[in-house]
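Take a look at the following structure, please.
Heads up, one of the protein chains got dropped from this complex, but the rest are sitting where they should.
First chain written, first letter: the chains are A and B, and each begins at residue 1.
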Amino acid sequence: MGHVELVDLSKSYDKQKSVLDGINLTIEEGEFFVLVGPSGSGKSTLLRMIAGLEEITGGTLKINNETVNHLPPKDRNLSMVFQNYALYPHLNVEQNILFGLRAKKVSKQEQQERLMEAVEMMGLGEYLKRKPRELSGGQRQRVALARSIVSQAPLCLMDEPLSNLDAKLRAHMRIEIRRLQKRLGLTMVYVTHDQVEAMTMGDRIMVLNDGKIQQVGKPIHLYNEPANLFVASFIGSPKMNLGNAVFVEESKELVIENALSIKNNSAYLENIKRTEKLKIGIRAEHIFPATSETATHHLEVVNVEQLGNETIVAFDIGAELWTAKWAGQWSVQVGERVPVKIDMDYLCFFNAKTGDLIRPAHFSKEKEVAAI
Amino acid sequence: MSMPNTIAEPIESKLDFEHYKRKERIKSWAKGMLFLLPSIILFTVFLFYPLVRTIYLSFFLTNAAGETTVFVGWENFARMFNSPIFMQSMKSTFLFVLYTVPLTIIISLFLALLANEKLRGIGIFRTIYSSTMGISVAAASVFWLYLFHPSIGFLNMIVTGLGFERIGWLTDPTWALIAVAITTIWMNLGFTFLILLGGLQSIDGYLYESADIDGAGYFYKLKNITIPMLSPTLFFVVTVTIINAFQTFGQIDILTQGGPQNTTNLIVYSIYREAFVNYQFGSASAQAVVLFIIILIMTIIQFKLGERKVHYQ
């Protein structure tokens, strides 16, 4: 079970400015759900409201179809993993893992069974008698996970659990947490500020900014069809190239940032009002390398990053800095003018005023695969 | 605690949450008070009530049992400030503060600076310097009572050895307060030293390393790094030492009993004598009010001046 439902949830302190507003959301059973947003967006507050650590100002929170607004954390049948792991420094690993079970007065035998299972799963066998300070960051993280496992709560909340680990370990733990969640069939609500974590781990993602939901959906959906400029620039790395755009010459041409003009050869732009102020966005991998024959533009390179498997090339487009991501190794020099191909079909259109998406990039999935 | 499982009527359930939140708030308030109650009760009985009671008593005459007999208004205060004995006591108290506070701080700071060097065996010196903190007023006073002894005392042996007249350390009105001050300084060294050493050790070592790279000398570093960085600690120590000096009692009781000619009749001793020897609880309370006001002013000064440095929040 563990189906979480948030109905018009809101949070404010001292009846002042609201931290969260109008949150409507349903998290399915067994789903890996990621809350992502910049710091101060309210994502941790939302998680802590689900946990029962923060009072709910307005709206209804339901777990398993039961309203739980009023229930203390212990009666919500959930487990939580904290950013700093919240391990008790005076207890050893075993005592830490069993801490909650002892508080809940689970029988000794049952405790041992669950302990063994969790310890095996997390590979902590040889560390049982150590104190947290004698463990590495990764090991502490595993103890925190083990503690969550033994509780056997169907709903697991995680608050930026990987942000204290180094990059390499983080990549590894992403996979491990994901596997754990699938194996135990947990419903996971996972908070992070790292969009890579969100993209790679989540079944679904909710992007939060300024206490408001920006978009909810599958990672790839958010990537391809960001609901607004915030999501467009937040999801994806390098971030989506953006620029102000206007149609000129009776819609025959689109001029971006007064610097780049693109021929309108697309048949899918009828629904865009020509009078509106527009912003367009294009993913870095959609600025293709070209030969002199196929090129639509020649752009001056301002920076090159050689990553080995791919090359990131940066250009100045008016006031904006755009990046292109090309597979493989390209020997490009700064200052060189390189031929590129920018196609109308790969542009996302946004309303410059509201930031909302007007039309996502139009390309078929086959084309996408072929391009990469 | 039965809550509706169904939420057929959202309005009703919402009301229910408000009720619940209120209950929760009362519960957490009660819990907080429960944790604080023992302290609050004792503070009330042994601190706030006596404070109010002292002020109250200061407007009355009392019998030997401490019960109020006649309301006299400000008379206790008027008489007190006209009494040469009390004025002598105030004078001695302030002189005593003047003698003890600067010297205690300077000597302790000097010792702390010495003991902060990373030298072999420094732990022994630290222990010795802090040792006076473990020596009670009574013991310290007895030590110095002997040292000040007119005929067999060690200090007079030195004095006469140098060819001077014997000094009546505790019997000569010009020396008695100084003798008590010396004892007090010695007694307070340990605590002050320990706090200052703690302050010195919490100064970031990188500051000195970067000064070393710039080629700064010992006294340059002392003046430009150590003292400024130590200022919050120094400030705290100064206030505590002043307040302690105003509360001096035990040394007086053993060394001089306020004499000779009331020159060492410091305020707390004066209160003690007025209340528990003369049974004048009213006028003793008036003196206690004065002491309280002095300490209050000192504490307020500490909080005001130290606001930026001494954070309690």
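What we mean here is this: a residue touches a chain if its C-beta (ideal position, glycine included) is under 8 Å from a C-beta of that chain, and two chains touch if they have at least 3 such contacts.
Everything that follows uses one rule, which is that contacts and distances are computed from a predicted model.
Asker: The complex lacks one chain in this depiction; which UniProt name from "Carbohydrate ABC transporter permease", "Protocatechuate 3,4-dioxygenase subunit alpha", "Electron transfer flavoprotein subunit beta" or "NQR2/RnfD/RnfE family subunit of NADH-ubiquinone oxidoreductase" does that chain carry?
Answerer: Protein name of the absent chain (UniProt record): "Carbohydrate ABC transporter permease".
Asker: Just to verify: which one of B:M157, B:I178 or B:I225 makes contact with the chain not shown?
Answerer: Residue touching the chain left out of view: B:M157.
Asker: Of B:F17, B:F86, B:W144 or B:W169, which residue touches the hidden chain?
Answerer: Result: among the candidates, B:W144 touches the missing chain.
Asker: Please identify, in ascending order, the residues of chain A that touch the omitted chain?
Answerer: 48, 51-53, 72-75, 78-80, 82-86, 88-90, 99-101, 103-104, 147, 151
Asker: Contact with the hidden chain only, please: which chain B residues?
Answerer: Considering the whole complex, chain B reaches the absent chain at 25, 28-29, 31-33, 35-36, 38-43, 45-51, 53-54, 57, 66, 110-111, 114-115, 117-119, 122, 124-140, 142-147, 152, 154, 157, 186, 189-190, 194-195, 197-199, 201-202, 218, 232-233, 236, 240, 243, 246-247, 249-250, 253-254, 268, 271-272, 275-276, 281, 284-285, 288-289, 291-292, 295-296, 299-300, 309-312.
Keep in mind that, in the parts below, only the chains that are shown with their structure count from here on.
Asker: Distance from the CA centroid of chain A to that of chain B, rounded to the nearest Å?
Answerer: Centres of chain A and chain B (C-alpha means) sit 58 Å apart.
Asker: Help me check something: in the complex, which residues belonging to chain B touch chain A?
Answerer: Within the complex, chain B touches chain A at residues 3-5, 7, 10, 13, 16-17, 20-21.
Asker: Can you list the chain A residues touching chain B in their complex?
Answerer: Contact set of chain A toward chain B: 55-56, 60, 62, 66-67, 69-71.
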